[in-house]
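Excluded from the complex is one protein chain; the other protein chains are retained at their positions.
Labels run A, B and C following the written order; every chain starts at residue 1.
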Amino acid sequence: MSVAGTLETLTFGQAVKAAIAEEMRRDERVVLLGEDVAHHGGMFQVTKGLIDEFGDERVLDTPISESGFIGMALGAALTGLRPVVELMFFDFSLVAMDQLFNQLAKTTAMSGGLPVPLVIRTQGGGYKGAAAQHSQMLEALFLHMPGLKVVAPSSPADAHGLLLSAIRDDNPVFFIEHKQLYAASGPVALGAEQPIGKAHVAREGSDVTIASYSYTLQQALQAADLLAADGVEAEVVDIRTLNPLDLDAVGASLCKTHHLVIAHEAHARCGFGADLAAQVQEKYFDELDAPVLRLCAADVPVPFAKNLEDAVLPSPDKIKSRVLECLGK
Amino acid sequence: MSVAGTLETLTFGQAVKAAIAEEMRRDERVVLLGEDVAHHGGMFQVTKGLIDEFGDERVLDTPISESGFIGMALGAALTGLRPVVELMFFDFSLVAMDQLFNQLAKTTAMSGGLPVPLVIRTQGGGYKGAAAQHSQMLEALFLHMPGLKVVAPSSPADAHGLLLSAIRDDNPVFFIEHKQLYAASGPVALGAEQPIGKAHVAREGSDVTIASYSYTLQQALQAADLLAADGVEAEVVDIRTLNPLDLDAVGASLCKTHHLVIAHEAHARCGFGADLAAQVQEKYFDELDAPVLRLCAADVPVPFAKNLEDAVLPSPDKIKSRVLECLGK
Amino acid sequence: MPPAKKPRSQLTRDDLLGLYRQIVLMMRFEERLLAESQAGNLRGSLHLAKGQEALPAGAGKALRPDDYLTMTYRGHGYALAKGVDLGRMAAEILGRRDGLCGGQGGKMHLFDPAHGLLGANGIVAGGIPTAVGAAWSSQHQGLGRVALTVFGDGAVNQGVAMESFNMAAVWKLPVIFLCENNLYAEMTPLGRSTAETDLAHRFAGFGMTTATFDGNDVLEVYDQVALAAAACRAGKGPVFLQAMTYRTCGHYQLDPGLGYRTKEEVAEWEAKSPAHRYAGWLTKEKHTDKAGLAKLESEALAAVDQAFSFALASPEPPVDKMLAGVFV
Partner (left out) sequence: MPPAKKPRSQLTRDDLLGLYRQIVLMMRFEERLLAESQAGNLRGSLHLAKGQEALPAGAGKALRPDDYLTMTYRGHGYALAKGVDLGRMAAEILGRRDGLCGGQGGKMHLFDPAHGLLGANGIVAGGIPTAVGAAWSSQHQGLGRVALTVFGDGAVNQGVAMESFNMAAVWKLPVIFLCENNLYAEMTPLGRSTAETDLAHRFAGFGMTTATFDGNDVLEVYDQVALAAAACRAGKGPVFLQAMTYRTCGHYQLDPGLGYRTKEEVAEWEAKSPAHRYAGWLTKEKHTDKAGLAKLESEALAAVDQAFSFALASPEPPVDKMLAGVFV
């Protein structure tokens, strides 16, 4: 059993699990529900074994009824529990949008201030040949609809620390994991919260800022390595929490580099990159030596064949090209 | 009975109905379905009387099952019909998101090219004290997910002409009506299509460009009048079709005015305005004398009380202020 | 197996008169809402429940104050019967600072957790899973509370409703699904939206106990909800109640309620209206007389007047707090 306060090397998946377990130990109001999360331990094995420690009263397998059980979590959050829901694939959020957006995201505002302490964890993204209905990153929808905090960590330490904060938050938090990150490992200070609302400079540089998050952040770091080999020093800002957004952190980097490229795996139109670009050009117009460029998924559903999927999704090379374009090279 | 080719003064609602009736006469594959659309003629009376002309085989009242009947429309569109669906409130699209985005918007791409000839008409927007779940403009979600054409007319003539095009289109089209527009009247050339994908200069001006659509376009025209009284000549571009987007039309105006304000009723974050601002600064960076500004709904659920709703939603005055801000006045 | 005695046999004369007062309170409250709407003081659509008053009155009486409730846009009566403050409720519906939700929610979004009210809803069936979650939470924490969720005959065709029925049944949750079968969803008669118009069959298919009864008989409503609540508290799982009723008004304030219904049909149900029937029974059984009823009625009217005086005196809600953002 992991103990709070120690530093361990964990995979992203283990770091998530450690945060859940920590909170379940600390606070008996924390309960878990989702499809196959209990007896099987989750499709990605993130909740494996929690039923043994906490019992099937606190770790609940649900029917394939995402609307229903997300709505249930809202009812539980309003009556003394702090549910953590697993939504097996980000893509499946679409069957539960009314409960997510018309119900739980609006409850605090509509009620004039009721707390809604719940977390929805999901897993998204491509690169696995899972095709159009199992590869999506839909965070933009969750940013457009006010009422949910949205978090998308890129490292085990952030996953752990941000999930701790999310479970302790009295607002609903949507927590995005990327299927390509689960196996990545890194040092995790157990029990160390990371604040929601703060971006983080993942790599320092002076020529250009790359803003990213989730798995694409890792690609951005690779792109920065490639760029460094070409003599370009990119600063990489890990946005981490998409709502609330730490615009100041992006601005601070931009004031140094005067060039910004935003990279993410979601579609471009009305995506996070569009949002950040619009905010940046509004607030930092005079700091920009070039337009803010974006590197996103092409605006088509994610195709199946490998060469097609590669053509649609971001890669370190594509990010690098976009950065060079931004720098006029 | 309205006859194609004649010019009539119609309300927005009548113009929509005339387009549906025209297409149902012309093409027997066109069928209509939705809640209370047949016997009652629709909550906003847009389809009133169509059941009398076309019979209950072609005009169908559905149960309160938006996912179900939108999915049904997809099945019908794949097998020889051209359904026109009424979704009573834009807000209710959230219960049908999987069918909209994972199913019908992706079918053409996933199948490698099958046509999906169907139209979903809906009605959205605020200003009526209908509160958080009956006042939304959710077009950004529909722009982020590729696969649907998205149309949002602001006048009876455009409503008529664009709906004719939408019903004749072999792609799924999402057609947005605004509750505040139904009673507005204007001249309509019956049977005259308007092309999907073309914006339209609704008012000429030289000092600043205001880009808008749907009901907010009417507010933008009022703002332009207010500005004219102050000696500012605003050019107002009616985007009309949000996907495909006519970026060139915005660019052409911008190259004249060098200032752009985007006004819409949807939320700001990851909204249409963010998207357009990001595209404009990327393509027309050197034409911009000031940052692109946006005037959108505040990023909170639409509140009920009148003074609160007024504080959240756009108005001609707010658009005017934002324009002056853009011009540095 | 039905119990030997119906729960109503426990009701005292005060209880019986209280039920009448509750029915009349709701009528007066909704009449006043209509008047305020017609006077232009009340924004948006108003969904009244004229003719369905026995349901909130009976159900409210059968529940404990700490039991949970979710309901629809047509739920004013349930909120009142659950003990929600009349004045704060009127203030919310008028969009005032002292409203239940500070004027942010409005009449389709009434919340009052202190009285178990976890939300009215503008989305058909939208609040049903909330109630299932509250029931789960009660079971989990051993609170002994029951959740009541009220919805219409049209709502049973919304996916999330059916998902909720199944979840409640499989986990044997203490939730009462009360379907106000008023034969129409907006302007659509039940038979046009479902093949099996006896909705109890659908619920039974999920493995739930069901009962169908006269929803215009307040004592029957009381009995059925009391029995259901007792079964829930005894851990026997959810109960589906199909209450046969009718709204003698339109779907909302601008709908005359005809066109899709005949005058005769409406008149027939008006004759069966709960207040009327129950008043007849109370006097026939000599629990009270005309004067006694009149006294209850004027008490109700006075309470409503007082509530609206409070509400109308309440100022506009402050804008800044609302604009500051959605998070607590």
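Heads up, the rule we're going with is that a contact is a pair of C-beta atoms (placed from the backbone, for glycine too) under 8 Å apart; a residue touches a chain by one contact, two chains touch by 3 or more.
Everything quoted here is computed from the prediction, not taken from an experiment.
Asker: The chain left out here touches which displayed chains?
Answerer: Counting the whole assembly, the omitted chain is in touch with A, B, C.
Asker: Per the definition of touch given earlier, which of B:P146, B:G191, B:G205 or B:P291 contacts the omitted chain?
Answerer: Answering carefully, the residue with contact to the hidden chain is B:P146.
Asker: Of the residues listed, A:I64, A:A183 or A:C255, which one is in contact with the missing chain?
Answerer: A:I64
Asker: Check the options B:V16, B:M110, B:I167 or B:A224 and report the residue that touches the missing chain.
Answerer: In the full complex, the listed residue that touches the missing chain is B:M110.
Asker: In terms of residues, what is the contact footprint of the unshown chain on subunit C?
Answerer: Interface residues of subunit C facing the absent chain: 157-163, 166, 169-170, 172, 192-196, 201-208, 237.
Asker: Suppose we count only contacts with the excluded chain; which residues of subunit A make the list?
Answerer: Given the touch definition above, subunit A has residues 35-36, 39-40, 43, 61-65, 67-68, 91-92, 95, 128-134, 298-301, 303-308, 311-312 touching the missing chain.
Asker: Which residue numbers on subunit B touch the omitted chain?
Answerer: Those residues of subunit B that touch the unshown chain are 31, 57, 62-63, 65, 67-81, 83, 98-99, 102-103, 105, 107-115, 146-147, 149, 170-171, 244.
Note that in this section only the chains that are shown with their structure count from here on.
Asker: Measuring centre to centre, with centres taken as mean CA positions, what chain is farthest from subunit B?
Answerer: Relative to subunit B, the chain whose C-alpha centre sits farthest away is C.
Asker: Roughly how far is subunit A from subunit B, going centre to centre by Cα mean, in whole Å?
Answerer: Centre-to-centre distance between subunit A and subunit B: 31 Å.
Asker: Could you check subunit A for residues that touch two or more other chains and list them?
Answerer: Within subunit A, residues 67, 98, 102, 105, 109-110, 146-147 contact more than one other chain.
Asker: Touching at least two other chains at once: which residues of subunit C meet that condition?
Answerer: 99, 101, 103-106, 109, 121-123, 126, 159-160, 322, 325-326 - these are the residues of subunit C that touch more than one other chain.
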